[in-house]
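As you look at this complex, bear in mind that one protein chain is not there, while each of the others sits in place.
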Amino acid sequence: MKVQTTGVCVTFGEATPALNDVSLSIGEQEQVALIGPSGSGKSTLLRVLSMALAPSAGSLLCDDVDPWQLRTARLQRLRSRMHLCPQTSSLPARQRVALAVLSGLLPTRSLLFALRSLVSPSRADVNLVHGLLTRLDVDQHLWRPVETLSGGQRQRVAIARAMAAEVDTLFADEPLSALDPSNADACLSTLCQHASAHRQTLVCSLHQVDLARKHLQRVIGLRQGAVLFDCAAAELSDAMVDDLYRGHEAELEAELEA
Amino acid sequence: MTRSRFVTAATRCLSLCRPSASRRRGLLRASLLLLAGLGIHSMQVQADGEFRISAIPDEAPTELIRKFEPLADYLSAALEMDVSFVPVTDYAATVEALVSEQIDMAWLGGFTYVQAAQRSDGKVEPIVQRAEDERFQSVFITQTDSPIQSIADLKGVNFTFGSPSSTSGHLMPRHYLTQEGINVDDDLSVAFSGAHDATAFAVAGGRVDAGALNIKVWEKLVNEQKVDTGKLRVFYTTPEYHDYNWTIRSGLSEELRQKLIDAFVSLDMADPEQKAILDLQRATRFVPSQASYYDGIRKAAIEAQLLAKP
Partner (left out) sequence: MTCTVAMKPNSKPNSKPDTPPASVSLRDPDRAGRVWVSSGVLLLLLVSLAGSQFNPAVLFAPDSLSSAADFFDTFWPPRTDVDFLQRLFEASVVTVSIATVATVLAMIVATPLAIAITSRLSLSARGRAMKTPARLARGSLRGVLLFLRSVPELIWALLFVGVTGLGATAGIMGLLITNIGILAKNYAEIIESGEAAVTGHLLDNGNGRCKTLLHATVPQCLPELLSYSIYRWECTLRTSVVLGFVGAGGLGQELLISIRQLASPEVFSIILVFVLLVCLADAISNSLRRQLRPATAGSAAEWNVALRAEGADIAVHTEAAAGNRGRGKLRTVLPRWGQLCLVLVAVLACFQAVDWQLEQWLRPSSFARSREFIQGFFPPDLSAGLWRRLLGDALETLSMAFAGTALASLVAIALSYLLFTVNLRGAGLFMRFFASTLHLLQIVLRSVPELVWAMLLIIVAGIGPFTGTLALFLASVGVLSRLYSECLDNQDEAPLENLLANGSPLALAPMWSTLMQARSQLISYSLYRWEHNLRAATLMGIVGAGGVGQELYLRLSVFQFDKVAACVVVIVVLVALADNISHFLRHRYAPTV
């Protein structure tokens, strides 16, 4: 899916807007990293792009359609073409991992699937889920309730759910925040490969600048709700990163130390 | 008078508390006194010397009040004391009330009289009954199109009695069922509708296959067209037995007892006012009653295992 914003602003009733005049365009099958210090508006931008939040001003075009002009049913159908993997775990705590991953398929599958999976998922679906979990190294937890998993394991399950979704665009909000560096590297690599293989657009907000550089094609730097830079990953210089994190150096250092 | 004496006693009792009573204890004492006073207050209301009559609730309570209030007025004049009618919602409770002397006289069925006699060790006494009560009957009813033709056909059906304490709605029908070879507990699926009219309505509604009720109530329902005789039919009528009577509690003076009997027996159809009272009782006249009339019922109750052997 091609996503385009023009002059998007989002205010949550505070004086400073969460997003301020963001205009950008993300083409099909592009793989984009959103970086920036905490509170720079990464999550808000992802929510706007994934149609979870209507912009206060400006417009959003998804495949040249403004989703907020559509009727609810059409909007919901459009939403089913993309998947947002939110930062905080949004997996029902008492759901089993297998079902949590399958819920990525809920928008595109039939009512029958929805009902029978609640009782017990079909063999084919379980195979699919197991394959994804194996790639993320959490397959041994297939039948455990989500609430028994650690934060990092939950995050990987959430990534698996995003990968399970039959969509053409993936949005991931800090999908690696609770993972240790080696796991983070592997998971991001898996996610990017999966997106390429399925010809999906991928937009991913990240704290780890070096991982962004390593795995994604394009990097957008957000600072105080505005786009500071938007360049190919190869062009990202240390000076640009320092600029982005000015006043938030501690965050960057913590990241590097880790 | 009583109250003040009690309050003094209560105060004396409380003054045994330690002398270092705090203000809080003072409050406590005040509220205890208040409570004590209130208790006495309600006691005095209860202790008024009036003659209280009641009746088993074999009909709707308003019907009972309508039926018994004119009688209470008549008795009040005859006894020269206040007579009040106390409505009660439960058969067994009427018995208990009479036995425990909460009421002075009650209109009881044969079975409830037998119960009251047993529970009071024979101290309650039946004084009068209607002439009609000497020959009472129950009817068994079913739906017109039902295959039930006789008691023998009742095996395995749903059957409803009235109230468990009713003579004509439970005990005697059960007795005659047993006489005809039906084991009520095993051969029938039994329910209790609670009242005679409720039995008729339950059978008419088809919720049970058959039921037994008081013949007088049945006749009344038919005469007042409360039941559709196109839908219901009587398939069995019991032999005659003694039923209702007026029973007085133990410990009433002989003078009062005689006055009561005279008041009932002297009710006369010729007097229009008294005729109205008799009509409400569905009676032509009252006749003296005696305990031995109910031996049959007592025997039936013991046989049906609804009464312990004396």
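Just so it is clear, A and B label the chains in written order, and each chain counts residues from 1 on its own.
Here, a residue touches a chain if its C-beta (ideal position, glycine included) is under 8 Å from a C-beta of that chain, and two chains touch if they have at least 3 such contacts.
Note that this is a predicted model, so its numbers are computed, not measured.
Taking every chain of the complex into account, the absent chain touches A, B.
Note on the undisplayed chain: of the listed residues B:I148, B:A204 or B:I297, the one touching it is B:A204.
Considering the full assembly, A:L91 is the residue among A:V22, A:L45, A:L91 or A:A172 that touches the omitted chain. One of A:A15, A:V119 or A:A239 touches the chain omitted from the figure, and that residue is A:V119.
Considering the complete assembly, chain A touches the hidden chain via residues 47, 50-52, 76-84, 86, 88-96, 98-99, 103-104, 106-107, 111, 114, 118-121, 123, 126-127, 130, 134, 139-144, 148-150, 152-153, 165, 167.
Taking the whole complex into account, chain B touches the unshown chain at residues 31, 34-35, 38-39, 41-43, 46-47, 57, 60-63, 87-93, 95-97, 100-102, 115, 118-119, 158, 160, 163-165, 185, 191-195, 201-202, 204-208, 301, 306-308.
The rule is simple: only the chains that are shown with their structure count from here on.
The distance from the centre of chain A to the centre of chain B, with each centre set as the mean of the Cα atoms, comes to 80 Å.
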